[in-house]
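Quick one: this structure, given as structure tokens, is what I'll be asking you about.
Heads up, one of the protein chains got dropped from this complex, but the rest are sitting where they should.
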Amino acid sequence: MNPIAMKGGFTDAPVQSAQNFRALLSALSQPGTLVEMAGAEPPAPLSPAAGAAALVLFDGTTPVHLAGRLDTPDLRDWITFHTGAPLVAAEQAMFALGHWDDLQPVTRFAIGTPEYPDRAATLIVEMPDLTPDGATLRGPGIDGEATLSLPETRAFQMNRALFPLGFDTYLTAGNRIAGLPRSTLVEAV
Amino acid sequence: MYVAVKGGERAIDNAHAFLAEERRGDPSVPELSLAQIREQMALAVNRVMAEGSLYDPDLAALAIKQARGDLIEAIFLIRAYRTTLPRLGHSRPIDTGAMAAVRRVSATYKDLPGGQVLGPTFDYTHRLIDFALAAEGEAPEAPKAQPLGPVPRVTGFLDREGLIEAEPASDATPRDLTREPMELPADRALRLQALARGDEGFVLSLAYSSQRGYGRTHPFVGELRIGEVAVEMDIPELGFAVEIGEITVTECETVNQFMGSKTQPPQFTRGYGLVFGQSERKAISMSLVDRALRWEELGEENTGAPVQDAEFVLMHSDNIQATGFLEHIKLPHYVDFQSELELVRKMRREAMAGREAAE
Partner (left out) sequence: MGLLARADATRLAALFPDLPEHALLRGPETGAVMVRGRQGGTGAPFNLGEMSVTRCSVQLASGAVGHAHVQGRDKAHARRAAVIDALLQGDDSLRATVLKPLAEAEAARRQARAAKAGATKVEFFTMVRGED
């Protein structure tokens, strides 16, 4: 394993894990809000925010799919070394990391079952930029409406139609993250 | 419905202080060290590790001290602690055939290669209280002889002749009841995991019931062995497996009643027990219960015996679940009881009124 893949983990795991977990919780419970993540330095091209999310959410029991351009030897090793998560095909993944076009078709991902809606995938989507404008969001956790720069709206509308099933989504760029749970109603401007 | 109660906090703090003082006992008596518990109460430590399902002798010793010697309470402490540990991975299956055995006996062959090795056993003690132990003193060193090497597996002899059912190796990933709720029917891997951490008394009683005829399987102890085995784990960053430690385990293999079918000539069947630490009562019990639970796959009759009922066995073998549910009934149920009280009063009134009307 390349030593590069062994660097960039949390330096104070208990504290940094707790802080980043709180950030992830805020992002998902208040869709559209941009939240800062800190403490991870993953190998390029993964963003620090997606890296921190990986360190918090992944472990040996969470199969992970690395899509397209993110499926590099350094990133595979980094995730294996720091989280122990098994790397799998999209259909088996509990988490998927990738750019939006590399994740297509998103209908491949697990949406849960009526008995266990929690057995759904969470997508962590790397974005070139993340800003509080664009599509309109409404639903639980949003006071009225919010706006967020989404890669598209149609896929999220189709996902919302599956509720209470469906995947959940995080969007990341640089050290910022935003959440888009399956419960959010999305409208193009 | 629950009713909030105020004012209990100081009472609880004081109860904890009282508990701490009682735990210490008479301060003029020297305090126990963890090393003393680990070394001199080793079988209690082993039981706490086995049923706590975490191999860590120092931690088990601490739990026993904290629990004032209540082993189920100590097991509870270990179970709670282990939930705080991140799961770093799983070991390769341990190779009990390569065990550095200190005890190894067989009830089926007397002249087995490697010999019958009694080890540090209670079996031939007379169970007379040894008053000499009341006085402190060093134990003399045990005699030595030709060191015992690796000993071959007894069932291997039967296997070579095809006289016992095969136990083909596989690398299938077993289900883990600590990660996902147990679903029935449970396969044998899941049953063995539940039995390995199950209550020793419960598993013993079930095994005994099968011996007395409730689901009889005619067991012989093919082999019982106790000793140290290496634990190896694959390390992704290294790309190979390394030894991460050494644990003591007790293994029991029973040779059970034979059966045959149109396609299969008669052969013996197996029961298996494997437990952390030196714990042969538990290992033998486990192998009997394992065998009894296999009735369906071996095409045997279900006689309705408790030991054949997987749901009954697996859902009641965990002493922490059992204790939690049992002991919760001593906690406040004031509202539940109030409603029952009202109901009984009402029914009594109605019954009395009915009797008066009849008169």
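As written, the chain order gives the labels A and B, with residue 1 at the start of each chain.
Rule of thumb we're sticking to: a contact is a pair of C-beta atoms (placed from the backbone, for glycine too) under 8 Å apart; a residue touches a chain by one contact, two chains touch by 3 or more.
Quick caveat: nothing in here was measured; it's all calculated off a predicted structure.
Trainee: Of B:Ser91, B:Gln267 or B:Thr323, which one is in contact with the hidden chain?
Mentor: Considering all chains, including the one not shown, the answer is B:Ser91.
Trainee: Who touches the missing chain here, B:Asp56, B:Glu200, B:Glu280 or B:Asp309?
Mentor: Touching the chain that is not displayed is residue B:Asp56.
Trainee: Among B:Glu39, B:Asp70 or B:Glu246, exactly one should touch the missing chain; which is it?
Mentor: Checking each option in B:Glu39, B:Asp70 or B:Glu246, the one touching the absent chain turns out to be B:Glu246.
Trainee: Given the contact definition stated above, which residue among B:Val231, B:Met259, B:Leu298 or B:Ala322 touches the chain not shown here?
Mentor: B:Val231
Trainee: Looking beyond the chains shown, say which of B:Leu34, B:Ala100, B:Met259 or B:Ala322 touches the absent one.
Mentor: Hidden-chain contact among the options goes to B:Ala100.
Trainee: Can you list where subunit B touches the absent chain?
Mentor: Touch with the absent chain occurs at residues 49-50, 53-56, 58-59, 82, 85-94, 96-97, 100-103, 110-111, 115-119, 142-149, 153, 155, 167-174, 176-178, 188-190, 192-193, 196-197, 230-231, 233, 235, 237-238, 242-247, 249, 251, 253, 270, 272, 274, 276.
Trainee: Just checking the interface: what residues of subunit A touch the absent partner chain?
Mentor: Residues 3, 6-7, 9, 11, 13, 81-82 of subunit A touch the chain that is not shown.
Keep this in mind: only the chains that are shown with their structure count from here on.
Trainee: Hey, which residues of subunit B end up touching subunit A in the complex?
Mentor: 86-89, 179, 236-239
Trainee: Tell me, which parts of subunit A touch subunit B in their complex?
Mentor: 1, 6, 59-61, 77, 80-81, 84
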